[in-house]
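Have a look at the structure below, then the notes.
All protein chains but one are shown at their positions in the complex.
In this document, chain identifiers A, B, C, D and E correspond to the written order of the chains, with residue numbering beginning at 1 in each.
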Amino acid sequence: MGWLDEGALFNQISAFLAEDLGRGDITTQACIKRNASARGRFLAKEPMVIAGLEAAEAVFATLDSQQQLEAFVSDGEEVSAGKVIARTNGFADVLLAGERLALNLLQRLSGIATLTRQFVAAVEGTGAVIVDTRKTVPGLRMLEKYAVQAGGGRNHRFGLDDGVLIKDNHIALAGGVGAAVKRAKESVGHLHKIEVEVSRERDLREAVEEGADILLLDNLTPEETARFVRLARELAPAVLLESSGGITLENVRAYAEAGVNLVSVGALTHSARAMDISFKIQPG
Amino acid sequence: MGWLDEGALFNQISAFLAEDLGRGDITTQACIKRNASARGRFLAKEPMVIAGLEAAEAVFATLDSQQQLEAFVSDGEEVSAGKVIARTNGFADVLLAGERLALNLLQRLSGIATLTRQFVAAVEGTGAVIVDTRKTVPGLRMLEKYAVQAGGGRNHRFGLDDGVLIKDNHIALAGGVGAAVKRAKESVGHLHKIEVEVSRERDLREAVEEGADILLLDNLTPEETARFVRLARELAPAVLLESSGGITLENVRAYAEAGVNLVSVGALTHSARAMDISFKIQPG
Amino acid sequence: MGWLDEGALFNQISAFLAEDLGRGDITTQACIKRNASARGRFLAKEPMVIAGLEAAEAVFATLDSQQQLEAFVSDGEEVSAGKVIARTNGFADVLLAGERLALNLLQRLSGIATLTRQFVAAVEGTGAVIVDTRKTVPGLRMLEKYAVQAGGGRNHRFGLDDGVLIKDNHIALAGGVGAAVKRAKESVGHLHKIEVEVSRERDLREAVEEGADILLLDNLTPEETARFVRLARELAPAVLLESSGGITLENVRAYAEAGVNLVSVGALTHSARAMDISFKIQPG
Amino acid sequence: MGWLDEGALFNQISAFLAEDLGRGDITTQACIKRNASARGRFLAKEPMVIAGLEAAEAVFATLDSQQQLEAFVSDGEEVSAGKVIARTNGFADVLLAGERLALNLLQRLSGIATLTRQFVAAVEGTGAVIVDTRKTVPGLRMLEKYAVQAGGGRNHRFGLDDGVLIKDNHIALAGGVGAAVKRAKESVGHLHKIEVEVSRERDLREAVEEGADILLLDNLTPEETARFVRLARELAPAVLLESSGGITLENVRAYAEAGVNLVSVGALTHSARAMDISFKIQPG
Amino acid sequence: MGWLDEGALFNQISAFLAEDLGRGDITTQACIKRNASARGRFLAKEPMVIAGLEAAEAVFATLDSQQQLEAFVSDGEEVSAGKVIARTNGFADVLLAGERLALNLLQRLSGIATLTRQFVAAVEGTGAVIVDTRKTVPGLRMLEKYAVQAGGGRNHRFGLDDGVLIKDNHIALAGGVGAAVKRAKESVGHLHKIEVEVSRERDLREAVEEGADILLLDNLTPEETARFVRLARELAPAVLLESSGGITLENVRAYAEAGVNLVSVGALTHSARAMDISFKIQPG
Partner (left out) sequence: MGWLDEGALFNQISAFLAEDLGRGDITTQACIKRNASARGRFLAKEPMVIAGLEAAEAVFATLDSQQQLEAFVSDGEEVSAGKVIARTNGFADVLLAGERLALNLLQRLSGIATLTRQFVAAVEGTGAVIVDTRKTVPGLRMLEKYAVQAGGGRNHRFGLDDGVLIKDNHIALAGGVGAAVKRAKESVGHLHKIEVEVSRERDLREAVEEGADILLLDNLTPEETARFVRLARELAPAVLLESSGGITLENVRAYAEAGVNLVSVGALTHSARAMDISFKIQPG
């Protein structure tokens, strides 16, 4: 048992395989001899940070408990174009049945890890931490957040139940930043900190006064961010500060240099493109 | 019951909500009054083709069977920036619990529909049809293929069980194009056509000889494609032809003009970026 | 992984065992010593074609992962009365808990295989192929279609999603054979052929004109069938022809000799009787 | 809530529909207009006892919660050939999607009810009760036992957990009838009676001596049965007697007249043939 | 396969672990090195009868299929304070993830076994049997009834489907004891006995007359019980008698001495307190 729950991973992989296989792979049944053996290799076709090897292995192991994947790199490692990432051998029908899903996972997760690595590199030396968001593909959150880690980022909330983050919509309904934070302090469990979005100086002051632990500076310019950071540090030296909204590879360093502790980037998961990886099978 | 199976959609939405909600939305529990009512609006922040309204509605209906979404556009419609796409009202906690998932679905599916529409526009007048692939996000295939339709594309196979497509890996294992097609013709059910990948003239000839119904021209240049098309039409006037591999918005028209019937584009689903859509909630 | 998906088979067997075992086998708990060992033999009590050995083995393996079935014949083999089909040994309570389900499966699947073999024998030499229908027992379709194969038949559609077959009810709703085939040609995926039921000459002509790939000749006499076959071959030499409706062991050869390619027989699955097989247990 | 658990029935029907529909009815999608309405009628094509109307209704209601079935007869009623059993109207795609499953259920369950009714009629006036066995199709036990009731029979055990029946295999393992009954009396819950198979006079005596409540006379001739009945009544006037094994419509009355209380008939469920019922759809 | 169905046990344990682990043990992830090994010991902190070792072992085996529990006692054994009950070693994170659930099960089940043993001891020599009720914690019935057995008690019904027990509410609805028993005799399966609650002499007479097999004497004093026992034995020597209602460790012997065969005690399961057991982990 590691960071990813194995049982849950296998259940997910089974559901994903069912989606692709339906009643079975009729092409392979029609043109490949039963019990033929084969070997396959995953090949990086462009430079990338790898993520998802464990998931890819689980694809084949779910189809045939005997089958293993021999990986030549580890999740989080950077590879250049042409690198053989992993190989596997076993029954030809198992390789053909798992090919597409294994690739879909590896390509997407490596895409996320690669993009994350670029953001992390862009803020190097500033002390700011790149974190993800809940803007993940429905059903893939654990895997996508794992890929963010592989890329060098850190994880924000995994769901609505494991952290308090009071955003604009809550504030509108609660009647203001101060009222929202105050109510949250009274009723939330003693192990949870409270983060609140502030977009005006007055809100920042209210939030700090009511004891917010973390301030989310959403959709500000880097300059506004710097100003808010100075004010917040003055009022509450221990408060944590997070930037979010419209963060790109181009502007992320400006936010980091404005002095925030964290920069959260939705694009890590909602707009990463798939990396180009191929899977070639030969008679084994 | 329409194209999407309602029961299956609701089961999926439930699983997606469970992923995000875990034991419940502790922020809302902490700072919003129970039974408060609210209204929310989905707003397009950039031009796009909409897809996923039914899925977004299912999110709220799963949380509260009474709640409905009033849509101002239909899936497949193009909207400009600033357009209010839909609105809903009900319990504040339901709106807050469903917000992120509804957005994640709408943003991704509209991203796919928008990209598909661009590819469809690029081949307008050529007679070629844009089709998708199985390079979808695991677990979202039905929804993503629905978004391709909303964008004006058509669907290739839904899974390995509903069509015969003999690709390079099958050919390598079966001992050649001719052998593979021959074996498939003998054993596949009488309702299925046979598509086979050909990358050399010799393979094209073998495939046609053995009675393949559709030829997949993978990773050829537009010029090679045109040459293969001429040869195929000569040998078998009724055969269908499909281009795939490395198709971009820039080169798709060249492939279409080479005379193929279908162009399949993996990027429609594996590399679409999320559209920018916001959800604003006000006390109701 | 073979033709039957092992994971799916084990899930089904588990559900079937739960149906029979409920909270446990109270007779065995009441009168057999715990951990007693035993051996059992399956015995054919009449001549039959065997099918379902893998399913029977799965019953015992689901109850106790160590337990195996040693089969003395293979699925699809004909045996005479008195033949010991298979034996197994292990814990007495496992044998007693699995006995009824293993027999129910073996007896029914062998019944289907046996009846199929009789139909196949009846058309020997005519070139016609015996195929099944969707008239299977709900929940057992994959196993029953497997038994048809074991008997020497071939499979028609596995479900409504893996083949286009336009029948009388579709035609009534679509406004005629021609209209139905035309619409289907326009909208169905490019990998699917189109089969349509025709019961009048006019319909046959319309179907062929619109490009139907296969014609289903339903509820015709052998003589009418022969006439339709001649007409169809004249109009479209490549079209496939299938007879169905009221096919019995007595009349099946007449249909085959009328020249159709396929004869589909609902009775293979909806009216096969269970074969007589016993399971005798002795102290082990 | 009636005899059949509604929730369980709907879960089963959903699974059965999934088996048949897979990713959806591609024929109907291809050739019928969306939202077209239609009406359908179930017609008996031969005389039969009806069973399964509730299950057939559940098929359509599972596809579309609004849709209802108007039945013109009740389960357990005899109808002649030509009788319209029920009708329904609604969306055409719902009728077409549910047609096959509804028929498969109605035809099989009516087959069981009809055969049961024949056995019941054959023993009329003798006082003997016709009961079923666990020789049911895996997964359909509750529905099949319901059909036996509709036919006028009564139900034996529903599973291994709701009754004690010591059979030949238990006796072989327990070391004799007497030992088996004795152990069972000591350890089974106080609410359960004990039934035991006896095939020799000596066994009958042992069983009665140890206090068995019911004796199963398996695979005896009617004459042997009569002799065993006399002996048993002499030794234990209150003991119940059940005949089983090789019971047919031809010989069942002889067993009943031999004086047993119950005759159990495996053929009711393992070898009933499907009744001929059609479903005709018209534009609605 | 023993008394507890292993597959069902593992499914339950998985659900229980999911309840406690959610998305994972964030404390252990945060402060323990990955792959650290450890050993743990379960220690009885007070005298008790042990129950639940198999369940505790299943907790760790579910988390890591390699991990085993070495037990130093057996379920049903009495231990004194200070006894090391079992030990296990493996990955530190597995021990920490399973600790609480293993303890919650062991502590509760041992609590039930211990209390049951006290009741059993209290009636020693009287011939009366202590039985449980359906007053178990929802979801834990099989495990709790197992613990009752470990404590030396016997099990009453496992659910509403495995025994007929006509209680006050049934009698009120059926129109009296006699009517209820009579109807039950006519319609219940032939393998079931009939138990009925009687609280007045007249009811007892009616019940016996209609052939009830067991009488439940509910909420009587020991003296009334003795009187009812005498009357029942006179009218029907073979009838079984059960006391229930308000039975405590103080008065249970009086009921047993009144001559009943069974005493059922709800407190065994509904009011047992958890035994004090600790689990200490050391680096392994």
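The rule we apply is simple: a contact is a pair of C-beta atoms (placed from the backbone, for glycine too) under 8 Å apart; a residue touches a chain by one contact, two chains touch by 3 or more.
Please read these numbers as outputs of a predicted model, since none were measured by experiment.
Taking the full assembly into account, the omitted chain touches A, B, C, D, E.
From the options E:84, E:121 or E:274, the residue with contact to the chain not on display is E:274.
Checked against the hidden chain, the listed residues E:53, E:150 or E:165 yield one contact partner: E:165.
Interface note for the absent chain: among D:9, D:142, D:239 or D:252, the touching residue is D:142. The chain that is not drawn here is touched, among residues E:35, E:221 or E:282, by E:282.
On the side of chain A, the interface with the absent chain consists of residues 131, 154-158, 161-165, 189-193, 195, 214, 240, 242, 261-262, using the contact rule stated above. Residues of chain D that touch the chain left out of view are 1-3, 5, 7, 142, 158-159, 161-162.
Chain C meets the missing chain through residues 22-23.
We take it that only the chains that are shown with their structure count from here on.
Common neighbours of chain A and chain C, listed by label, are B, D, E. A repeat of the A-C interface exists among A-E, D-E or B-C; more than half of the contact pairs are identical by residue number at A-E. Interface chain B/chain D: under half of the residue numbers present appear on both copies, so the contact uses mostly different residues. Chain centre most remote from that of chain E: B (centre = mean of CA atoms).
Averaged Cα coordinates give chain A a centre that lies 22 Å from the centre of chain B.
Across the assembly, chain A contributes residues 21-24, 29, 97, 158-159, 161-162 that each touch 2 or more other chains.
If you draw each protein chain as a dot and join the dots that touch, every dot ends up joined to every other dot.
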